[in-house]
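Apart from one protein chain that is not included, each protein chain of the complex appears where it belongs.
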Amino acid sequence: MTNSPSPVVAVTNLSVDYHERRRWVNVVKNVSFWIEPGETLGLAGESGSGKTTTAYSLFAYRRPGSRIQSGTVEFEGEDLLALDEGRLRRLRGSRISMVPQNPSSSLTPSMRVGHQVVEVLEAHGVASNKREGETRTFELFDEVGLPQPRAMFQRYPHQLSGGQQQRVVIALALACRPTLLVLDEPTTALDVTTQARILRLLARLREEHGMAMLYVTHNLGVLAQICDRVAVMYAGELVETAPTAELFAHPRHPYTRGLIAAVPRLKEPPGGEVQLRGLLRRDELPPGCRFAPRCDFADPKCFTLPQKLTPAGDPYAVACWLWEDIASGRRTVAESSAGAA
Amino acid sequence: MRYVLRLVLPRVLLAIITLVVVSATIFWAVELLPGDAATRLLGQGATAERVTAMREVLKLDQPPLQRYVGWLSGFVRGDWGESLVSALPSSIASAGGRQSRPVADLVLPRLSNTMILAAAALILYVPLSLILGLVTAIYRDRKLVSWLSALVLVGTAIPEFVIGIVLLLVFSVTLQWFPPLSLIDDAQSFTQLLSMLVLPAVTLTLAMTAYAVRMMQTSVMAVMESDYVRLATLKGLSRRRVIWRHVLPNAIGPALRVTVLNLAWLIGGVVLVEVIFSFPGLGRQLIDSIKLLDTPVIEAIAMILAAVYIIANLGADLIAGFLNPRLRTG
Partner (left out) sequence: MTHQAADSTTVLSVPGRAPGSVRRSWETIRDLPAPYLLATAVLAIHLLVALTGPLWAPFDPVKLSAGPPFTSPSPDHLFGTDNFGRDVFSRVVHGERVVLLLAFSASGLAVLVGASLGVILAYLRNWVDESAMRVVDLLLTIPPLILSLLLLSALGSGYVIMISTVAFFFALRVLTVIRAAALNVVTEDFVTAARLRGESAWSVARREVLPNVMSTVLVEFSLRTGYAVLFIGGLSFLGFGAAPPTPEWGLMISEARPYVTNAPWIVLAPSLALASLVVSLSLFTEAISEALGLGSSRVRDV
């Protein structure tokens, strides 16, 4: 895996465990990736793939009951995971910002939305007094397309629509002009029309400000629209990274192939759909490739041989030792079904 | 303003209706008490005519409904009737008959005693439970705190009369720091009064605090794990700011509500505690008057206690409503 000389953030061998009922369960395993300046990296996967946990790790945020077992998160020359609270606080919200999934529950109900923005401006010294903070907030509200910024300032979160709430959250995230924006499925909780509008807004803001983005989603359509590169996760591991167009045109990892193929196409005759087999069973993961139980191409060795993300032609990387055979057609579904679980 | 009315009016109306229903229930229940009041007053040897005459005086010959209405209207006006049992000393009684004491004379002093006790308990309980609740919830990853929480959990399950007895045993009987009987009417000095208040007030406080702390803990923890607190943290705000501006305002609602509900609970708790410590309050008087079948006193006290209970519940409801920003601003 090659890094360009100075990526905005570089995650190396990140592993995170959750404490569930007296046991530690691994949810992210040896994940490594980087994001270039101005680039939008999509982090794709089903629920349970560990993508959200990975995203929050970029803030060195440890959910109560979780521990970061290993890894480094390099941002602007520092390993965030090794920083003290004080330094982290200065970075969060100002250099790295989050746009969370559920805008209605992410805004503090007891505080007016305007004050919630002023708060972050004052905390990071972007505004030195209330007046400055307010003015800046009106500008931000304008930028994110909120009508009547002055009136909006005084409102409480529950008085806003879903789309408006999400715009406020985006304004919050952009307030201090961060270098990196982390978005956790920002449009999932919204209706389709609003979704489209928010996506357009995000594209425009990216144009204007040039920040790097990590866009977490399970929605392939959104990925295609807004991401430059995509990293696909399955069961806590990264299985493939590739530029978006290439990923959709030539998926390499069996899981990615399954994902792409499962998207219904207009031109396909009915009955010809491909489905991903089975379900992710957390308690029955083999020591080798975690996707093996559901893989149509699996070889008995797959179950015991752990897969690592290996370059497959710069800048692609795949975590499947059989990918070339599959891609070239030397290995087909029929051939391996005898060995499949 | 409209919204305030829409919030307050129906609840107040319901409270009033409940009061009326409860008054009817109390009256009906008291009616069922065994024995004939007239005979009791005059003694077993009274002649039939005197009993009949007394029944007329006591209005026992009227149909129950009429008596109920009469009583209720009198009660609201402040006329609580006269005790069937307590008599004025003969030197004051008019010649030729017993002069009964007005119920109000008997009840009001006891009421103020109970209120003093309740106030003492509340003064102790509010800061204690707030602080404990907050601290145990915010710092719950510390070992000491989790033991404290376990202690609180155990505390909620211990019945208040057991707490009272144990306190009595330890502090009054063994250590002799406080008097075992809290006869505050006979207190010679303010300090003596205070020392008599301590044990019963602390008993009530402990019982209420354990419960309130649990509620605060749950509430604060729920808020601390909320999405908006998470975002506030990720905004890079200082911990102090997150706690004061984002956690507290949203966690305190349930705490207030619990306090008011505890007030309602006090009605039951105070009865037991007064009995244990022989505290001359309303609760003990209720028990005594039930045993003596002194109906007007029973009715008066039951109504007072029920009214406090109902109003406290109304208060809790209203607080919950006001704190919900959706209802405040519409």
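As written, the chain order gives the labels A and B, with residue 1 at the start of each chain.
What we mean here is this: contacts are C-beta pairs under 8 Å (C-beta built on N, C-alpha and C of every residue); 3 or more make two chains touch, one makes a residue touch a chain.
Note that the structure is predicted; figures quoted are calculated from it, not measured.
Here one chain is not drawn; of B:22, B:53, B:108 or B:148, the residue touching it is B:22. Checked against the full complex, the candidates B:106, B:258 or B:319 give a single residue touching the omitted chain, namely B:258.
Considering the whole complex, the residue from B:80, B:125, B:211 or B:279 that touches the absent chain is B:211.
Within the entire complex, the positions of chain B that touch the omitted partner chain are 10-11, 14-15, 17-18, 21-22, 25-26, 29-34, 150, 153-154, 156-159, 161-162, 165-166, 168-169, 173, 180, 211, 215, 218, 222, 258, 261, 264-265, 267-268, 271-272, 275-276, 286-287, 290-291, 298, 302, 305-306, 309-310, 313, 317.
In the analysis below, only the chains that are shown with their structure count from here on.
One inter-chain figure worth recording: chain A and chain B are separated by 55 Å, centre to centre, where each centre is the mean of the chain's CA atoms.
Taken together, the chain A residues at the contact with chain B in this complex read 59, 61, 64, 85, 88-94, 97-98, 100, 102, 105-111, 119-120, 123-124, 156, 158-159, 169, 172.
For chain B in complex with chain A, the touching residues are 141, 225-239, 241, 245-246, 249-250, 325-326, 329.
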